[in-house]
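Of the protein chains in this complex, one is absent; all others appear in place.
For chain A:
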Amino acid sequence: MGHYREMLGRYVFTQRRLLIWLAVLLLVSIALQLVNPQVIRYFIDTAQGEGSLNALYYAAAIFIGFSLIQQVISVCAAYYSENLGWTTTNRLRADLVEHCLSLDMTFHKSNTSGTLIERVDGDVNALANFFSSFMIHLLGNILLMLGILLLLFRENIWIGAAMSLFVVGAVFAIQWIRKFTVPVWTKWRAQNAELYGFIGEHLEGTEDTRANGAAGYVMNRFYDLSRRMLPVRIRAFMGFGMMWSTTIFVFALGNAAAFLVCAWLWKRGELTIGSVYLVFYYTELLAKPIEKIRTQLEDLQKADASLIRVRDLLSTKPQITDGPGAPLPAGPLSVQFNGLTFSYEADGEPTLRHLDLSLKPGQTLGLLGRTGSGKSTLARLLLRFYDPQEGSIELSGVDIRDCKLHELRSGVAMVTQNIEIMEGTVRDNLSLFDEEINDAEILSVLKELGLEEWFASLPDGLDTVLASGGGSLSAGEAQLLAFARVFLSDPGLVILDEASSRLDPLTENRIEAAISRLLEERTCIMIAHRLSTVQRADQILILENGQIVENGPRAELARDPQSRFSRMLAVGLEEVLA
């Protein structure tokens, strides 16, 4: 129960006003539900006697009036409870999102955006009822049930006793029958998952199936599944029928018992006919709270699994945390690696080994090496997506582990070959929702990157909505927008990770000038797989299996015929590295 209390305390109990309103409405509604049968009793008993009919009409009017008030109340209660549910779960969703965004890449590598949707939205939706009306409805229905029993006791102790016995029996019987039905539904759901898994696989594998003439195999597997599913489906439905049947049977027994006790008391003259009807009415009314309490408890069970998952997610600690907040100087940054060793898995083969490097402010480093040599890893370490196991990285003399993460990342920018366009306007994509960046700045950057023509073709200018993943953009345009982002955030160190690899030679020439502008007054690390890209580098570093095999000023290396770099220039990058 501890974790329920914690979550409720954090999200629900803080919404005191909504809660109080909801509770008041519910109490009134319970009172009305309890009072109305009394009105009928009064009506029946009065109808048996003599005298003016007016009293009967008043009773009927009161009954109708109460019913209408109750209707209004139930609508209001639904409104408040829905509002409460969404307000609280939205807060939880936002907390989850914020938390997940603070987690590092180790987490995001193992959790796709699909599973995160399921956990941020799916699991939280399952908690909606628990967060909104669960407590109030559960308490309300228990109150209603107790109220009915109390009023029955007030009629006659024997009636109260018989009906209390009935309620206990009913709850027990309904719980007991659930034992048989729930497992079948679980099995049915598992079979369904299997069926859709099977269909999904084959929808993806149509090429293999079709061209190898295996349609018969697929259909036979489908028939096999269908043969296995039918009996389970029938049993699941029968189980559902059994639940319903149990309710019907239990209430028939309850009514029969009420009839017997009432008839006995009636004969002894202890009950009026109106009171007999009252007992009958309350017995029927008891079905509702019993059913509601059952479904609420069931919801709680369902919510439980989600609640545990949500708590697990919230308690996942990021491996990379903020440093004490050493400030980075403005302007170009120097870069210093001291004996850097890093591996992705704790006891795995190191991806980078004892790396030492120093880069002066404003210089450009060309980083070469074949795939898997550790180039991109180096970039990730500079942005603290991971921390090295040994050694350190210093930017202008500051160990990056001493910086606040967001300060580090506003000082260091990276452009990769991935297209990272979000659904949203061009402005949002360029400024990443930073409202301090004004349109004039954005426009001047676009101009600088030669995107004027592209911009002019946009129907709504900066408000044009881009599709997720940049569907409407060419790969080159998407890449240029990524450059634009860097211009706007004005960092002191820029990392270009094969950034121009998607550009055709023509576009690449076009942005040469833009890159030159970008590198003015900035330090830069260029990760490249083409030699032309590193022509502007001041320093060259060649990595192989996580180790430096060559490092020095570009011009010097190019002159030295023994260097790998000059061999590369002569015969091509790939032949040397292979």
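Methods note: a contact is a pair of C-beta atoms (placed from the backbone, for glycine too) under 8 Å apart; a residue touches a chain by one contact, two chains touch by 3 or more; residues count from 1.
The rule is simple: contacts and distances are computed from a predicted model.
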Chain left out of the displayed complex - its UniProt protein name, from "Peptide/nickel transport system substrate-binding protein", "HlyB/MsbA family ABC transporter", "Sporulation and spore germination" or "2-oxoisovalerate dehydrogenase subunit alpha": "HlyB/MsbA family ABC transporter"
Omitted-chain contact residue, chosen from A:Q38, A:N255, A:T341 or A:T464: A:N255
Listed residues A:Y4, A:W158, A:W185 or A:F280, member touching the removed chain: A:F280
Omitted-chain contact residue, chosen from A:A161, A:L225, A:L458 or A:A558: A:L225
Hidden partner chain, touching residue among A:N212, A:Q301 or A:S457: A:N212
